[in-house]
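With one protein chain held back, the other chains of the complex are shown just where they sit.
After this line comes chain A, so read on.
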């Protein structure tokens, strides 16, 4: 991608990155981080709640990474939410007590996201033999959990446990996508987004243009580096770029400097 966004991940360990989108679709950031971490040789646990595996796989191929191959060599653990939800509701075989469905909470037997967290923990727990360069948890997208009936507190608990396990214990990274809209009335979602914003080390905030749709500029991205979290007396560093999504790439440019204008 661009040096602006691409440079953000360099030399980070134990960081929490929030991807936030407003009036636009920020999924291009998820695809970027997925292919970035796979290429960097990290072990990735991808909780994909919104789309099917084939969708992510085809897009990743366009970005030069094969998810199927990564899955086979054990680098990628892929939770396909749509499929496991069907297994949960229509599956014939009774669950073994040792391996509950990660999305157990949908059926209403429990209200917490413990099964989902257990799935993340077991899939990222390092064994003696593997030699991955890092551990990454990727979630697309957290807002879906609220729609499926999880309470905001349960979602925040889940993220908190993941941070303890992935960021602190394993020194890995977490990347999470949420939708948000300032004038939205979805209070539960806003609660989750605000809470996550306060804790994130890096926020990538994709916004649709306030003036509406434009063919050559798909939106602007605000990169907020939370230097204030490090307690060194510095302020948060904010950079703003505009971007255009192309078939296999995203180009970033300074505001008002789109190729269509110049």
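A few remarks follow.
One rule holds in what follows: a residue touches a chain if its C-beta (ideal position, glycine included) is under 8 Å from a C-beta of that chain, and two chains touch if they have at least 3 such contacts; residues count from 1.
By definition in this document, contacts and distances are computed from a predicted model.
Selecting from "E2 ubiquitin-conjugating enzyme", "Eukaryotic translation initiation factor 3 subunit G", "Elongator complex protein 4" or "Methyltransferase-like protein 5", the unshown chain of this assembly corresponds to "Elongator complex protein 4" (UniProt protein name). Among A:17, A:143 or A:220, only A:143 touches the chain that is left out of the view.
Interface with the hidden chain, as seen from chain A, comprises residues 25, 27-28, 31, 52, 54-55, 58-59, 62, 81-83, 85-86, 89-90, 106-108, 143-144, 146-149, 179, 181, 184-189, 212-213, 215, 245-248, 250.
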